[in-house]
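Dropping a structure here in structure tokens format, bear with me for questions.
One chain of protein is taken out of this complex; the other chains stay put.
In order of appearance the chains are A, B and C, and numbering begins at 1 in each one.
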Amino acid sequence: MKVTVINTGGTFNKRYNPIKGQLEVPTDNIALDKIIAACHNIEFEIKNIVSKDSLDMTDEDRVEICEAIKNSANDKIIIIHGTDTVHLTSALIKEQINDKKIVFTGAMVPMSIEEVEATMNFSLALGFLSATVENGTYIAMHGVVVDSSKLVKNRQLGQFLITK
Amino acid sequence: MKVTVINTGGTFNKRYNPIKGQLEVPTDNIALDKIIAACHNIEFEIKNIVSKDSLDMTDEDRVEICEAIKNSANDKIIIIHGTDTVHLTSALIKEQINDKKIVFTGAMVPMSIEEVEATMNFSLALGFLSATVENGTYIAMHGVVVDSSKLVKNRQLGQFLITK
Amino acid sequence: MKVTVINTGGTFNKRYNPIKGQLEVPTDNIALDKIIAACHNIEFEIKNIVSKDSLDMTDEDRVEICEAIKNSANDKIIIIHGTDTVHLTSALIKEQINDKKIVFTGAMVPMSIEEVEATMNFSLALGFLSATVENGTYIAMHGVVVDSSKLVKNRQLGQFLITK
Partner (left out) sequence: MKVTVINTGGTFNKRYNPIKGQLEVPTDNIALDKIIAACHNIEFEIKNIVSKDSLDMTDEDRVEICEAIKNSANDKIIIIHGTDTVHLTSALIKEQINDKKIVFTGAMVPMSIEEVEATMNFSLALGFLSATVENGTYIAMHGVVVDSSKLVKNRQLGQFLITK
């Protein structure tokens, strides 16, 4: 299986900078690399673009993400994205692209602080793409992979929950 | 989604006992619970049976696992199993049960020592069951979920690899 | 041995709040408790006061810390403090108190993100107090325990280094 990962930043990637005393969104894939090291049966193509907290994403950033997906020769795509505006980006992609299997994922807690949640969310996407799935825009968070319009961040609980 | 997890032991669950100075297969689900804590959209039914290193599993143990699957009212089942004889148990189950979606998983390194691999393997199974999949016996390890006969442990590399 | 720990906050204690998406200085001792769980030969008295990033500490906060030390019946005291202004607080304490063994410590990276540095710094203080030491104001960071005026934070490197 060949999977294209478009890493756009967000909490998933954040790391503590001891000199500045704060968490930063890096432009590298260190968080992702630690997960991928346990994958021995997938050919990954990784693109790192935008590299922002999703609260700071602009319309231009979303166009860039959209173009990156359109330009991918591969039709199995995982997008790592900040949790605050993943609903906006995925809605845009859903509207514009319908010939690929696109799975958004991310994390509420940085991989560098706690490895279980980020690893789970990314691996849910991989497991879903191992099945025969229809083209569409999906989201993989907190135990499930569903159509991207059907899983919503509950900001009080800090959890992505399936809408009724 | 409702998922039945049958936890049979294996490296996935091993924990260090400082009094005895060795790793043990516990009869509890502590390793699993840490992963499940990040799942907010699944109703889990968890059964802990056998609780062995898979090298020590007997024919009777495999019959017990088979019966547990048959007796499950739910048709989405994840089996946590030791990696050394998962091919034997899954072959038996594949032969005897064909009305459920059964996904074997496990780990090369205990969850208590390194969280990424065990979390990935279990989450691959969850992500796969999120898709519409046919009844069958599958294995979720090291990046993919495939028919249980098609992923084999390479004992030199310590990796499960897809057979050609 | 009986040791009084005055936990005033700082990076040592910071934890990620997934709801707010940022690191916070908690008012509890969770970071400390994890270290203390490995101590079986010390009677600890723990006081949690101030609970601030040390950049936010006021003169009043420093007076409160000073009073807490003066009021301690025990003469072996460890102060957990933010690294940015530990030189100011320790200089004040050094001036005002000379009948106790007071060891400042802290961390450049939160215990909740990386356990080695915070555990080392606190344990250096404990090891130092196990020896017969003179009354004074000391600092325990990055491998050594010395007079508090002799170890200075290098802000470019993010390291406490002994002054020549």
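The rule we apply is simple: a residue touches a chain if its C-beta (ideal position, glycine included) is under 8 Å from a C-beta of that chain, and two chains touch if they have at least 3 such contacts.
Small disclaimer: the values here were computed from a predicted structure and weren't measured.
Colleague: Relative to the complete complex, which of the depicted chains are touched by the chain excluded from display?
Modeller: Touch partners of the hidden chain, whole complex considered, are B, C.
Colleague: With respect to the chain omitted from the figure, which of C:Arg15, C:Lys34 or C:Lys47 is a touching residue?
Modeller: C:Lys34
Colleague: Touching the left-out chain: which of B:Asn48, B:Ser72, B:Gln96 or B:Ser112?
Modeller: Going through B:Asn48, B:Ser72, B:Gln96 or B:Ser112 one by one, B:Ser112 is the residue touching the chain not shown.
Colleague: When the complex is taken as a whole, what residues of subunit C touch the one chain not shown?
Modeller: 1, 34-35, 37-42, 115-117, 119-133, 140, 142-146, 151, 157, 159-162
Colleague: Using the document's contact rule, name the residues of subunit B that touch the chain not shown here.
Modeller: 11, 16, 18-19, 21-23, 84, 108-110, 112-114, 155-158
In this section, only the chains that are shown with their structure count from here on.
Colleague: I want to confirm something about subunit A and subunit B. Since they are copies of the same sequence, is their interface symmetric in residue numbering (over half shared, so same) or not (under half, so different)?
Modeller: same
Colleague: Name the most central chain, where centre means the mean of Cα atoms.
Modeller: When every chain is reduced to its C-alpha mean, the one closest to the whole-protein mean is A.
Colleague: Suppose each chain is reduced to the average of its Cα coordinates; what separation in Å results between subunit B and subunit C?
Modeller: That gives a centre separation of 45 Å.
Colleague: Subunit A to subunit C: how many Å between their CA centres?
Modeller: 39
Colleague: Just how far, in Å, is the C-alpha centre of subunit B from the one of subunit A?
Modeller: 26
Colleague: Which subunit B residues sit where two or more other chains touch them?
Modeller: none
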